[in-house]
Structures are given as structure tokens and as C-alpha cells.
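Accompanying notes for the structure given below.
A single protein chain has been removed from this complex, and every other one stays in its place.
To keep things simple, chains are lettered A, B and C as they appear, and every chain counts its residues starting from 1.
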Amino acid sequence: MSYEDLENRINQRNVFLRYNVELEGPAIKPEEDEDVVDILPNDEPFKSIALTILHENRDDAINIVKKSLDEGVSPIDIINEGLMKGMDAVSVLYTKGIYFLPDLMLAGDAMMESVKECEAVLGHKSETKATVVSFVAEGDPHDIGKNLILMFLRAGGYEAIDLGRDVPAADIVEAVKEYNPIFITGTALMTTTMTAFPKVVEALQKAGLEVPAIGCGGGAVRKDFVESFPMSVYGVEAYHTPKLADAILKDKKDWKDLRKEYVDIVDEFVPEYS
Amino acid sequence: MSYEDLENRINQRNVFLRYNVELEGPAIKPEEDEDVVDILPNDEPFKSIALTILHENRDDAINIVKKSLDEGVSPIDIINEGLMKGMDAVSVLYTKGIYFLPDLMLAGDAMMESVKECEAVLGHKSETKATVVSFVAEGDPHDIGKNLILMFLRAGGYEAIDLGRDVPAADIVEAVKEYNPIFITGTALMTTTMTAFPKVVEALQKAGLEVPAIGCGGGAVRKDFVESFPMSVYGVEAYHTPKLADAILKDKKDWKDLRKEYVDIVDEFVPEYS
Amino acid sequence: MKRFTQMEYKDPDEMLFGHAKFPVKIRENMEIGDGYVIPEINVAPGEGTEESKEKMVSESRNIAHSASERAVNIGLPAFILEQEHISQQTNNPDWTAECTKVQIEMLEKYYDEYGIKTALRATPADIRDEEKDSGFWDSDLFNKVIESIEACASNGASIVSIETTGGKSVSDYGIARGDPKAILFGIGVLGSMDMEYMWNKIVLICKKYDCIPGGDTDCSQANTAMFLAGGLLDKDCSHTLAALARAMGAARSLVAVECGAMGPLKDCGYENPIVKAITGVPISAEGKNAVCAHSDLMGNLMAAVTDVWSNESVYHREEMGGTTPEVWLQATGYEAALMNTAIETDNGKILRDLYTLTDKYRDPQALVLAYDNAYRIGQAIVEYGDDPYLRARAAALEAGAIINEAVDAKKMYLTRFERDSLDSALKTLEKLPTESDKFIKDCIRRYSRKIADFDPKNYEL
Partner (left out) sequence: MKRFTQMEYKDPDEMLFGHAKFPVKIRENMEIGDGYVIPEINVAPGEGTEESKEKMVSESRNIAHSASERAVNIGLPAFILEQEHISQQTNNPDWTAECTKVQIEMLEKYYDEYGIKTALRATPADIRDEEKDSGFWDSDLFNKVIESIEACASNGASIVSIETTGGKSVSDYGIARGDPKAILFGIGVLGSMDMEYMWNKIVLICKKYDCIPGGDTDCSQANTAMFLAGGLLDKDCSHTLAALARAMGAARSLVAVECGAMGPLKDCGYENPIVKAITGVPISAEGKNAVCAHSDLMGNLMAAVTDVWSNESVYHREEMGGTTPEVWLQATGYEAALMNTAIETDNGKILRDLYTLTDKYRDPQALVLAYDNAYRIGQAIVEYGDDPYLRARAAALEAGAIINEAVDAKKMYLTRFERDSLDSALKTLEKLPTESDKFIKDCIRRYSRKIADFDPKNYEL
């Protein structure tokens, strides 16, 4: 029997299903999602600004922001009432599975560039909740996970310092001295690079530095390994990062608390922690 | 095409080889193996006694032993110069891959029953090098590994106390008090039963008892787990057991030494230790 | 009790993966053996989770969650989660109850959300103690086993199985010493007696709760021989003797079906193709996707006529590719998908034959389980179907004949050890009495003296 004949005999549903297609709900506009409605501001120009972010429209975002700044709207308000609200909505749609990574990245790009416009008027960097430092483990060239974390942190109102890929422990010590972060995130894809994490902890201890927590995650990283040394907490999803940072900032949690209260902090079922 | 037609087309060598058949050397009589020649005694009745063990012939062994005892041969000599030499030779053939497990077990049965005949004349248990206690972890019903260990220990001149399967820690504490062993062996087939080992160590410590080493091995048992608690050494092959016992007895090694010098002690390439 | 004295399959060529004479229906929509192969995933609780009920329940939930999530993520139409309980669970039937409950809840959640067909096979541990005076059929431990089975059935398990251990002390003795008589007594007589005792009870419990009595496996006996036989370089058990033990195991595992077990028979019963040939019930099997748990020499062949395809067992932990429930369900799921594609395109029998011929002549153990030979052993069993001893003996003799024919045809090559142990085993088996009573009496005398753990009273003998 020929390949074509064989192909035509198969009822694919008896072999594999495409649950993503099967279960797709009706298309709705992002601004009509009920959680987004709760987040979006009602007043102009903030509503329009937030919507440009929600629609991932960098050019429109910059244009409206510039126009609003020209009209004397406070750059701080534009950031907090407009751009950040839009980004909040994007994060919510991503965690709900309605938005995808490219939405998040493009909205993030639009937000970051718009913030820069505001800062130009402000004359200095805008205020953030606090600073977080992010790195990829020494020897590891994979940084998409880290870039995702950066985006979530920035969307969550944090100053996120990007130390890049393949970062030696010494550079992290320097960064802690310089930025005094409330949280560090490290990612690794390989077992032989995740061993960089305890070395970072050691280097910090040697330098007499302490950080409330170092979130360690990524492909090869296992919870039992991360919990075999101090200062660390095993991070499961990139979007958990700002929630962990919030817990440190607002509730004064440290790495011991984060390990114990992870599920409560990220507020969802996490098999690794239950 | 029919099943038979398909079957007749296959050149099995292009799919799988039977290396055991391919590489089989010529058959030789066990007593002609060069290492066995070195071990076997030259004098009678010891030579004949050793040969009955080598030939796994329980009935002949008992008969010759009884006859020799009747003729006034020292039971101690029969054990040490005859039976044990035969068993030594069996162990050598097993580790060389010439003898198989059934050979070892049947020869062991023949030896043990013959020793009993000697002990009957002697009026007490024959002397052994020292005592070793063997158990299967609590919750674990699989005991072939342990039985193998018993056989190797007895073949190696040790008094091997069999605590059986599914043994609670308390029973092991009692056995240590009673027998004062130089070595304990524990086996487990499952990950959820190997966790019994550290509990045994804890129970011994609580009771203020110490043993030079506890050898832990079996299906699910991993070296990293065994080395995560004290007193223990990870055992790789059942036939390593008497060598480890010898190192404890003669060279006063303890568990720390055994971990470090395992390869030297068992005198072969052991990937787990290199 | 109905003994099988006829084959349900009339021709070995009728046998094919995904198809059983008597499919088993779970809930509304999963039918096992009704034209497709279903993957089965079995994950052992991680170390430390045995310490408390809370940990074990959470572990059970996590395993079910991971498996379900991956199943949907890769588009499996159906899967079975097997949970083999550890002794702590069976020792505490309330653990069993709670673990079963959370697993069924998780599976149903995914069924409701995605429409994926799911089922839970719960397998309490046989924690009974065969030692002398232990009351094998009437002790606290025995009661715990029965209570745990009821806890599974009453808490929603779709299927209940168990790996009973009757006769293990005797068969272990025989396997370690190459004694075919002890193996036959341990498997064919004591094993079969214990199966009958246990399975009559299990089937009654299952009926009470509308739960499927799945089936048993000769794991504790024939698999001990197989594991000791090991690979080509291993020296612990002759592969020919292991093949005979397997054939005897079929005569024994058949008893569960005779007592009312409906299948799918349990994955690690490598004798299942024989039992399927006789009874027509669906089976589970394991092979090349069970490398996580053990190495066998028939990893493809075992897929040939199976209805459910399993990974046997794996520790619960993380790999690069995900947690082990995810990784190994994907492994069995992808193989099941290949079989289902073969069924869909009418190439099932070709794939069956490829699976079979890949391994058929690699090892005597594989040879006797090739579906044509499995069928022959089935025929030998039903010829003496009414007598557990005689049928187990007939199965072993037929297995020996199959091996010898293949050797004569220069298709199978044996080592000296395999050749010698086969010859000597067949000689011994042929000389045995043709009356069960005589054989049993003789064995009781011989083995109660030699085997410390064997107590005839345990079997009311």
C-alpha cells in the first residue's frame, strides 16, 4: 500500500489529539477580559497609554506618551497609571494562557521604551519598588529564561539588572555591592553549570554579603540541589519571580520563608512544593 | 508476507548478537582451571573432600567427611584443609565467570552440611574468622541478594548470621548486642525501603553501639544515598563482601576507609568508585 | 471455579496488540483491548515520602498531576496510571484510601477539562510474610492486604491488581540452585493455590464496588528468574531455566482469570501473552520502554500482542526532559501511538511480526514468548487445564520442546550452561509423577526440611 493510501486510512483522533485546537474558546479582545477590565485605568490619557501596551504597539505607545508629556502630564503618573497598568494586564493575560511570550516581550519592549521617554523628561531614572539582579550561570550560554525573568520583573515594577550570560561569581559579588539588590535570580540549563549557584553563595559569604534570597531555576536545575545550600530558593516558573520579590519586599521574607511558603506566595498549585 | 517468510529472511546477526555463545571457550574440567589448581590441596583425604565441594556433590561430600572423621582425621583440618579449600575454588570460578550461581549455592549447601558433621564430632561450632550479620531492609521482601551474601561470607570463613527479610531496626540492634559483628550487611530492592538503612544507623547510635561498617547494597540502592549517612559503605557486588570483611578484620579498616579504598580492597575496576 | 480447558483464541495469528477477545470497559469511554493500545505509567514514590501519610498523599497527587499534564500536552487520547503501593501504604489502609482518592480526583479533573480518557490501576503490595507460623492466609498482614484492596475499590480505583507472592520462598530456592522441581512446586502448585485463595476474595470485593479486578503477575517468581538471568554476560540463572519458569508462571497467573479477573493483566507478567491466548482477556505488558526499571532481552517482542503498554516502574524525580511521570508516560505513549497507527492503516500484523522477530531468537526466554510459541504453551496448559500442577509441568515441557526445535533448526544457539541446564531440567520434569498429590507430598517432605521459610501449613497442606 502506498504512503498516500496509508495516510488516508488513518483517523488521527485514534492516535493523537490536538487539545489546544479542541479546547480553544471564542476569540475575545484582550481589553474585554474581565481581569484586564479590572486593571485598566478609566481616565485618559492613561487608558489609551495602557491600551497601546496591551496591544503591543510600540510606536503608538511612544507617540501618546510623548504627546501627554508635552501636554504636561506627570511622567510619574504616565508610568504608574498608564504604562505599568498596561503591562500588568499583559502579565495577567500571559499567566492565564491567553497571551503568549511574544506578546509579553513586545509589550515589554514598548513599555521600556516609553518609560525612557518619561525618564528623559523627569531628568532621572524613574522610581522602582526595588532592585533585583539577574544572571545566567557561568559556563551557560542559554539566556531566554533569564530574559523572561527580566521582563516579568520590570513589568512588576522592579529595577532589573541584567548581568548577561556566563557570569562568574566575582561579577555577581561586585553587582551586589553596587546595586544592593533585594533578590538575585540565576538560571542554568545544564547540571554542570547549576553547580555555579553554590559557588555564588560561597563568594557572597566570603565577601561578607547577604541577600534575602537567590532564586535558582532553569532547565536542569532541581529543587533538591538548590536546597542543598543556603540563601537559595528553587524557582519554578519565570512569572513567579515578581511575586517572590514582593514577598521579600513587603513581608520581609527571606530564603527560608520562601522555601516554606512558596505555594502561598505564588498562589497556585506547584507540584514541586506540595 | 507471512510470519514464516519474514522470519526466514532475517540475518539475525544484523539485529542482535549472542556474545555469550560467540565467545564461549572450550569446556574444561573445573579442577583443571589454573587458579583452582593452586587452591586445591594435594593430600588425601583433603583433596577428595575439596573435590566433592568443587563438584557440588552434597552426598559424596558428607560420605567422605564422615568416613574421614571415623578414621580419626581432625574435624578442624577437614574444615580448613578440605571443605574451605573446595569452597575457595568455587568462589574463584564464580568470580571468573566460569561457575554460575547454582554452582555456588549447591557447593555452599554441601559445604555447610559437611561442616555440621565435623561440628558434631567437635562438640561445638567450628571457629570462624569473625561474625557478620546480614539483613534485608524493613518492608522489603526480596532476599536473594542477601542469601548470596551469606553464601560468600560463609565460603570466606565467616560466621554469617541471617536475620531474614523485612527486618526492623530494633532487631538489628539486638543482633549487634548478641553477636558483636565486625560488619553488617543490609540489602534493599526499593528506594522506599533503602531509607531503612539510616534508621538502622540511628538506632545503633542511640543504643550507643558502633560497628566498623554497614555494607548497603541491592537493586535500588545508590552510592550517593548510602554515603549521605555515617557508618555505611556502598556495596557493589555480593562477592565483594568477604573482601570488605577481610579488610576490616586484618587491616582494621572502618567505613571511612572502605569508602576511600574500595577499589583497592576488592581489587578490580569498579565504575561506581572511580 | 471455571478452569480453562480450551483456547479462546483459535489461531495465534488472530492475536494482535490493541485487540482482545473480551475488552474491558472503564467508565463511559475507555475500552481496553477494543482496537487501540493504551499507554500505562507507573511511578514509585520518592524516598522519604513513606515517612507520613501526608507526604505519601501529596506524592500520589503529584504523580497523577504530572502524568495528566504531560498526556494532554502531547495529545494522548487515553492513558492508565498505575500506582504500585509500597508496604507503608498497604500497612495503613487509610493511606491507601486517601492516595487512591486524590489520584482519581486528579484524573477526573483532566477528563472533565480536556476529555482525555484516564483510568487508575491501584496495586496494593503483598506484604504478607511467608515465614513459618506466619499465617499466610490468616494474619494481621493478610487482613491489611484485603482491607487495602477494599480501600482502593471503594475509593474509585478503576482497576485493582496485586502481585501475590505465594510459593516465593520455594521458587527462589529453586532458581538460585537450578532446581526445576522446586520451581515447579513453588510456582505451579503453591503459587496457583495462593492465587486461588486471594483472587476469589479480590473479585468479590471488586464486584461490590464496580471496580475491575485486573489480574496478577508472576513477578515474585518468574521475574526473579528473569532478573537473575539478566543479560548475556550474567551468570546467576540459566536463561533456559528462566524460560521454563516463565512457562510455569503462565499456568499460575491464569488462575486470577479463572477466579474472575478481567484484565488488563498486570504489566510485569511476561507470561501474559500465554494467558491472553488462553483466555482472551486484555493484557498489559512492558519491554523496551521499561528500561528505567530493568533490562530484558525481549523489549520489542513484548509489545506484539499487548493491549496496554507500560514502563514498569521508575522513581519519582526530575530528569532534563521533565519529571519521571512525564518522561515515561511520553515514552510508552509514543510507542502506543505507533501501534495505533499500524492498526489504523491495517499494518498491525506486520508491526506485530517485526516486534516479535526482532527478539525471537535473541534468547530462549524471548523465544517461548513469541506469540506463536506462547500459543503453543497455552495449548499445553489447557490440555491439562484442570490440574494446576500438571498444566504448569506441561507448560515447561512445551517450552523446552520449543527451544530444542529452534536449536535443531539452527535458529537458536545456546551456551553450554543453557544447554546443560535445559537438558537436566527436562529430564527431571519428565520423570515427575503424573499425580498431583504424589508430587505435592514428595515436595513437602523435601523442601520443608531444606527451606527455612517454607511452611506447608501456610497453604493448608
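What to note about this one:
The rule is short, and it goes like this: a residue touches a chain if its C-beta (ideal position, glycine included) is under 8 Å from a C-beta of that chain, and two chains touch if they have at least 3 such contacts.
All of these numbers come straight from a predicted model, not from anything done at the bench.
Within the whole complex, the absent chain has one touching residue among C:I146, C:L338, C:I444 or C:L461, and that is C:L338.
Among C:I146, C:V203 or C:I350, only C:I350 touches the chain that is left out of the view. Per the touch definition above, the residue from C:V24, C:L244, C:A290 or C:A396 contacting the chain not shown is C:A290. Across A:V15, A:V65 or A:C118, the residue that sits in touch with the chain not pictured is A:V15. For subunit A, the residues touching the chain absent from view are 3, 6-7, 10, 12, 15-16, 18-21, 24, 27, 94, 97, 99-102, 105-106, 109, 139, 141-144, 147-148, 164-166, 190-195, 220, 225.
Residues of subunit B in contact with the chain left out of this view: 1, 6, 9-11, 13-19, 22-23, 219-220, 222-223, 269, 271, 274.
One chain of the complex is left out; on subunit C, the residues touching it are 69-70, 72-75, 230-234, 287-295, 297, 299-300, 313-315, 319-322, 326-328, 330-331, 334-335, 337-338, 340-342, 345, 347, 350-351, 353-355, 357-359, 362.
Note that in this section only the chains that are shown with their structure count from here on.
Chain-to-chain contact here is organised linearly: an open path runs through the chains from one end to the other.
Note: centroid distance subunit B to subunit C, computed from Cα atoms, is 30 Å.
Between the Cα centres of subunit A and subunit B there is a gap of 58 Å.
Annotation for subunit A: no residues touch two or more other chains. Multi-chain contact residues of subunit C (touching two or more other chains) are absent.
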